[in-house]
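One chain of protein is taken out of this complex; the other chains stay put.
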């Protein structure tokens, strides 16, 4: 089956920043993304779990974007502006996609 | 530690199609997969979030399969049949796995 | 934008073993990970779904670690000790990360 | 007229409807107020169980009316037939594609159980009683409309849309099974059963309905935010005209059968309301090329609020006028 | 006999049991009816809190019986001892591996709190009172069986299975902590405390139990679907024989101690019921090579429904016969 090269960018970020991030990457021309829940984790700022969150302040989500390789830099620049001052992790992986016309 | 080459196929698809998809890929010889929840997203058919879904009609899930490289094409063919007429994204990544005897 | 090579290790494991696994990999020097929920799946031990779990005995989670390549082996050794006798899948992918100073 | 207005005002100013309006307003103002998916599903399980059980217990104590079978048959015919009217109306009033029109039409033959529940609570507030088996009629009306919609499409000459798996899914969908199951439990355990759990399913019922409608308001409000891009004027008008047409068909059937005033209102409400759970799910499987925004926005954003605020008082007034109840 | 049958019929035709049967039927028919995980967990928190609190309040008002300590000790012995009987029975009746048999045996020494709750609601319906501290006995019986199961395995000569972390997890698992905690709150705040929250934990209790058992029915029904592949005839027979044996052991202990009729029934139910929360979790950690399908299907798919439908009426009848209550 015919596949096409693309990049999978995963941004792990505080839930409270989600809308700011997706608004920003949409402005940067990203047309598709999915949001995955994160149950908990650990990092430089300590461990946390979703159970027992009373507010929206501390949960995290993953924003996953599949994009054409040539659009990667625009996305990273945009994402970096939002992520820079906040906790969060950004990873990029090479992937193949079906139906490239959709990206 | 000894690792083995494999493929990670992620199919993002409407929750309502999940069982049809997994039935199809099981028929195509896939023996293992995991289902991840998706909280929301955006694509050509607009944005959606899981909160405030009244029905099963519009949420999405990710079906993740780790398979031996030589089985990839069978899986993609099978998945494509289900995904073709529906919204959804299919990505393939190279991965290494431990305990290859399990795949 | 400047990126750095890293490894993304995903360990799919029974929820009940999560704390044992994260304690072990923390001892092995891993400083960051995220936990993703898994809704259901299928493997050699049959199919399961999260809906209708009465207990903690059978759900699964994914532990995702982004680490420097040179730390991979320590992590895998540590993880293997926990996963060995239990059901579970371990995959490793090459990724690029922003802000490498954080890993 | 004064009667409609006062009833409408009464209805509008009840905690139940105001909770819905609060939800709509919060969504329109883009507040982050939201009800977790699991909680909303939990509330709907409660409502279906309670309404089914109470219907069954009422049948157990009042006995089965001779009209039961006739009403079930009428429900079947209305559910299967109303999509034809809706489809033709959409052809006239809008520029929707055949596929979209068929999908929308299917929604209007089927029912919204929450509208039904809200109507029973209005009837109860007014002291109007109704046939307990109307919840069984509600269950019967869920599915036939889907078959009509697929038939409408197939007349345009496309491949087979319905398979055994889908039919099974439709007939055994969770809402139908729970509603009918609770109804049967109510019939079997009767008054005594009801007494043993009435402080769970009767006393707090209206309050739970408030929270559920708050959530429905949030969802409907989010839909309304995009109405402009999705629906034209014709479609919006359809979303308010079609329920009235449906209610008149329901009223005619009720008169033919000889239902009580309350029963007539409920059959009107079932005919007037549009599905937003069972039918959308079936359409995504069988008609994936139909645009879900159109049918969800129409059903949830236009017709549901219309019935809740204007429709129910109107139907009550009409039914009382005609049946003299 | 007639008494058992009428009691069994009464029990079977209660909303609580019919809700369970509805769940089982929906699962067997492969309906997509389901209760979200979070809601099911919420309902179980409610039930544990309510049953613990009411037990405590009852101790506060009736005072502590001289039999308290004896009953706790009996619970301990039953929980630790029943796995030995179960293990040997499994060796005779089935071809299970040592490991699987030990894991299953552990489940039957421990308890199912929902079965206990269902039994209290049957007792209450029949006007039979029982010792309030029985919920403390339930808590005490959760864990010892796990140690017995691990001991059974270690006699086959394998490495150490139990470590401090696991022991801590078992003793401090959420259900035990909540049950005992609520019990203590009930003891401390007594009648007055109960009065202040009785419209939350007493009045709607049976109704909530219906919804919870609906969910349990769905889970048990899903398990039953695979029963054929997982369990042989011998195992299925074990799943119905072992609870009866357990109940007789419980009855003997109750007679020795001199419990009331209601107390005897509850001790029988605790002995007869099999764990499906605490023990499976512990087994996954300590005995990962035991097949979870076997112990979960037996406990949830066979013994739980058996106790709910046939067992409880049987134990009530036996206890009344023997204690003359």
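For reference, chains read A, B, C, D and E in written order, and residue numbers begin at 1 within each chain.
Heads up, the rule we're going with is that contacts are C-beta pairs under 8 Å (C-beta built on N, C-alpha and C of every residue); 3 or more make two chains touch, one makes a residue touch a chain.
Just so you know, these numbers come straight off a predicted model, no measurement behind them.
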Neighbouring displayed chains - absent chain, whole complex: A, D, E
Touch criterion as defined above, residue of E:18, E:117 or E:201 at the omitted chain: E:201
Chain not shown: contacting residue from D:4, D:38 or D:188: D:38
Touch criterion as defined above, residue of E:46, E:87, E:238 or E:276 at the omitted chain: E:46
Contact set of chain A toward the excluded chain (per top definition): 14, 16-17, 20, 45-46, 50-58, 85-87
Contact set of chain D toward the excluded chain (per top definition): 13-15, 18-19, 22, 25-26, 29-39, 42, 125, 199, 203-208, 210-211, 214
Hidden partner chain, residues of chain E it touches: 36-39, 41-42, 45-46, 49, 53, 168-169, 172-174, 177-178, 181-182, 184-185, 188-189, 193, 196-197, 199-201, 203-204
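Methods note: only the chains that are shown with their structure count from here on.
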Shortest chain-hopping distance from chain A out to chain C: 1
Reference chain D; chain at largest CA-centroid distance: C
Chain whose average C-alpha position is farthest from chain E's own: A
Type of chain B:chain C copy interface by residue overlap (half), same or different: different
Distance between chain centroids, defined by C-alpha means - chain B, chain C (Å): 19
Centroid spacing, where centroids are CA-atom means, of chain C and chain D in whole angstrom: 45
Chain A and chain D: spacing of chain centres that average the CA atoms, whole Å: 39
Set of chain E residues in contact with two or more other chains: 32, 34-37
Per-residue overlap in chain B, given as positions that touch at least 2 other chains: 36-37, 56, 93-94
Each pair of chains that touches, named by its two labels: A-B, A-C, B-C, B-D, C-E, D-E
